[in-house]
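One structure is given below, encoded as structure tokens.
Apart from one protein chain that is not included, each protein chain of the complex appears where it belongs.
Let's look at chain A:
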Amino acid sequence: MTDTATSSVEKAIADRRAAGSGALVGYLPVGFPDLGTSIDAAVALVENGVDVLELGLPYSDPVMDGPVIQAATQQAISNGFRLRHGFEAVREVRARVDAPVLLMTYWNPVLQYGVDRFADDLAEAGGAGLITPDLIPDEADLWLAASDRAGLDRVFLAAPSSSDDRLRHAVEISRGFVYAVSTMGITGARSDVDKAARLLVDRLRGVGAESVCVGIGISTAEQVTEILGYADGAIVGSALVNALAQGGVSAAAELAARLAEGTRAASRRPDAGPSAL
């Protein structure tokens, strides 16, 4: 991974790992159910134990997302979501709580906004970087240059089906963490997170990954504990979005608190952390 020293995300994750557990990464889409509530909910996640925030920019064609996130982001777009709201949300969340904030966005909005302009505005708003679900390293030259220039993190995805060469490349150019896709599939809660996740994290370690978070399908504290047994962070999305949709900010906050319990359980495990590997 490049330039680890500059990454606030990597530092947040490393701090939790040093404390013996690992990080909880929480996802919510900007503008759902409306801009103000999405910001309040993101703040509440951090206040309840989320270490790194991943704010999603609603997009018309989210091929990596399951029904829960699709419905939420579609509603945000119908309610008038604009890209600039993403920067507003980052700025406001950063003013209210001290946790690094990544944006999760499909590539076309960035391309249309202008890759350099997007990087500058994100850095200016206090954002840490981008997670890019449909931008593979092979197509990422513009983003590599812009993120280097603006000092932003860039989180690429690694899949169980990725070749070792592709994993190595993703690890080399990612900054912040590498996003290990737990299972072959789209976002949405699953009752059991695949064995594939553990194997993938092992393979990523084998090609030099120091900061790996596992996402897709994680919804319970038990799953968080299990994943932090071998990974540096656990990413929860659909479950939090569902809680927010069903029970508002307080329900999302409660779920975050329960999930954070999962990180503490991980720290009590004797075999926790990468030292066990």
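Annotations
Keep this in mind: contacts are C-beta pairs under 8 Å (C-beta built on N, C-alpha and C of every residue); 3 or more make two chains touch, one makes a residue touch a chain; residues count from 1.
Definition applied: contacts and distances are computed from a predicted model.
Choosing from "ABC transporter permease subunit", "Phosphate transport system ATP-binding protein", "Cell division protein FtsK" or "Tryptophan synthase beta chain", the protein name stored in UniProt for the chain missing from the display reads "Tryptophan synthase beta chain".
Of the options A:V97, A:L144 or A:A159, the residue whose C-beta touches the omitted chain is A:A159. Only one residue in the set A:G22, A:G49, A:P100 or A:P133 touches the chain that does not appear here, and it is A:P133.
For the chain left out of this panel, the touching residue among A:S38, A:Q74 or A:S147 is A:Q74.
Against the chain not shown here, chain A presents residues 59-64, 66, 70, 74, 77, 82-83, 107-113, 133-136, 138-139, 156-163, 166, 170, 181, 184-186.
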